[in-house]
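A quick write-up on the structure given underneath.
Note that one protein chain of the assembly has been removed; the remaining protein chains are unaltered in position.
Entry: subunit A
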Amino acid sequence: MWLNGRRIDDIGERALARMRRTAVGFVFQSFHLMEELTAVENVELPALLAGRSPRAARRRAQELLERVGLDHRARFPPSALSGGQRQRVAVARALSNEPSVVLADEPTGNLDSAATLDVLRLFDGLHESGQTLVIVTHDARIAATADRLISMRDGAFVDETRLTGGTTGRLGALAGLED
């Protein structure tokens, strides 16, 4: 497995941690937000772990929350947010250290249709701005929104398809979530 020209499947835990800080952002199916932290505190956490100053980390977190449309919910704990809002906070957190790639594991698996659409629109915006996204999904409609589709079965690659020109602006329709 390679990332940014470097093999990463044989590196140590410390190097993996450094890589997670700088090169990769994670979005989980079940959000995995810290319940005792507010939305903005959750988003700034990776920056603090990467050694950024508290002021810089907070500024970046607020920018990201604004970008995902949740600046008005920055001081709310996760328990006060809807599923879609929690996942948007998780996406903002994944972007905290400006990673090369965001890995999203079933990011819409726990969401209803409206929230799924919100998250897909957010991903679309990120994609347009040049952010690489790797999304793992069982939902063929979500998979159809990608540029490049790699199918796996029993842990092995079975197929690769390149889908070009057609997703931007029509995500909802492609995913069958809107007319």
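Going forward, a contact is a pair of C-beta atoms (placed from the backbone, for glycine too) under 8 Å apart; a residue touches a chain by one contact, two chains touch by 3 or more; residues count from 1.
Note that contacts and distances are computed from a predicted model.
Undergrad: For the chain omitted from this view, which of "Spermidine/putrescine import ATP-binding protein PotA", "Exonuclease SbcC", "ABC transport system permease protein" or "Protocatechuate 3,4-dioxygenase subunit alpha" is its UniProt protein name?
TA: UniProt protein name of the non-displayed chain: "ABC transport system permease protein".
Undergrad: Which residue from A:L33, A:V68 or A:A146 sits in contact with the chain not drawn here?
TA: A:L33
Undergrad: Identify the residue among A:R20, A:R67 or A:R121 that touches the chain left out of the display.
TA: Result: among the candidates, A:R20 touches the missing chain.
Undergrad: Can you tell me which of A:I11, A:L45, A:V134 or A:L149 touches the chain that was removed from the display?
TA: Going through A:I11, A:L45, A:V134 or A:L149 one by one, A:L45 is the residue touching the chain not shown.
Undergrad: Could you please point out the subunit A residues that touch the chain left off the display?
TA: 13-14, 17-18, 20-22, 26, 28, 30-37, 41, 44-46, 48-51, 54, 57-58, 77, 79, 93, 97
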